[in-house]
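Structure incoming, see below.
Removed from the display is one protein chain of the complex; every other protein chain stays in position.
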Amino acid sequence: MNIKVLYFARIKEAVNYSTEDIDLPSDITTVTALKNYLSLRGDNWANLFNGKQVVRAAINHALVDDLAAIKTGDEVAFFPPVTGG
Amino acid sequence: MNIKVLYFARIKEAVNYSTEDIDLPSDITTVTALKNYLSLRGDNWANLFNGKQVVRAAINHALVDDLAAIKTGDEVAFFPPVTGG
Amino acid sequence: MSVKIQIEDFDLGLELSKLRLASPSIGAVVSFVGQVRDVNDGDTINTLTLEHYPIMTEKALVAIESEAKTRWNIIDSLIIHRVGTLQPCDQIVLVAVSGAHRGEAFHACEFIMDYLKTSAPFWKKEATEHGERWVEAKLSDDAAKTRWLNQLK
Partner (left out) sequence: MSVKIQIEDFDLGLELSKLRLASPSIGAVVSFVGQVRDVNDGDTINTLTLEHYPIMTEKALVAIESEAKTRWNIIDSLIIHRVGTLQPCDQIVLVAVSGAHRGEAFHACEFIMDYLKTSAPFWKKEATEHGERWVEAKLSDDAAKTRWLNQLK
């Protein structure tokens, strides 16, 4: 299934992507599964997505936890804890 | 002893005084005693100072309770509960 | 810390800018502006007249600011309170507090307002459609002040 993935702040810099379209294998259906899938791309990806750093996720502009389901057409975003204000 | 007495707001209007100098009998040495003394001046004074209305007092610009001592030269003020802001 | 009692209006933007730009270590400015409402207790308000007790007012407000600065880690504070006759939508009072961080500035600002309402010698008289009347002190204002007495910070 096709999804769009966005990266922000520290994470954007680490993976050198701000946005990409991914055609996911059909068994990747949660945020956790997507994180594991991305962590296989190389060392910098593994460091971010192996669970040792806090990486927040949003689906379609709403904060979600890692158990959230991903469906085709979703916009998934990964970012560090927010620091506005 | 000589003191200065100031009246504010509702109380000023009721007694028709804003300020006066009073030469007090020597046995009037507390706010309570002064209130009792003033309440003998007539009906409008009695209504205010007989204890049935809340009348706050300050001595030399500091809020005090009715047990506070009055000494010669003091500036005593009477006013209703404050309503600024 | 400063206190101004004045008849004339104040420039809110200018006052807050001065407070904010006084130091680059300021990260937060919290302000309260009170203004005259057009209706009170169900009656249309034509004017609101503020009387005060000069000298005592200034002393009371300075004491409140000092207490706030003792309780919280704030950088500066400002109180401007108008007296005389005002109309609906006129500004009555400004309380502003600057600090490094927001939490202490919020608490100090609210504390100053709650104490001002119950300890500073101001009195309000309303001219309504039915005549003039003095504004009564509110029990809720005493309760707001009492909150601060019952907490360490």
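Chains: A, B and C, in written order; residue numbering restarts at 1 for each.
In this section, contacts are C-beta pairs under 8 Å (C-beta built on N, C-alpha and C of every residue); 3 or more make two chains touch, one makes a residue touch a chain.
None of the values given here were measured: they were computed from a predicted structure.
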Visible chains in contact with the missing one: A, C
Contact with the hidden chain (one of C:29, C:79, C:120 or C:135): C:29
Absent-chain interface as seen on chain A, which is shown: 6, 8-10, 58, 61-63, 77, 79-85
Sites on chain C contacted by the missing partner chain, in the whole complex: 11-14, 16-17, 20-21, 24-39, 88-89, 91, 100, 102-103, 105-106, 109-110, 113, 140, 144
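What we mean here is this: only the chains that are shown with their structure count from here on.
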Centre-to-centre distance between chain C and chain B (centres being mean Cα positions), rounded to whole Å: 27
Inter-centroid spacing, chain C versus chain A (mean Cα positions, whole Å): 49
Chain centre separation (chain A, chain B; CA means) in Å: 73
For chain B, residues that touch 2 or more chains besides their own: none
Multi-chain contact sites of chain C, meaning residues that touch two or more partners: none
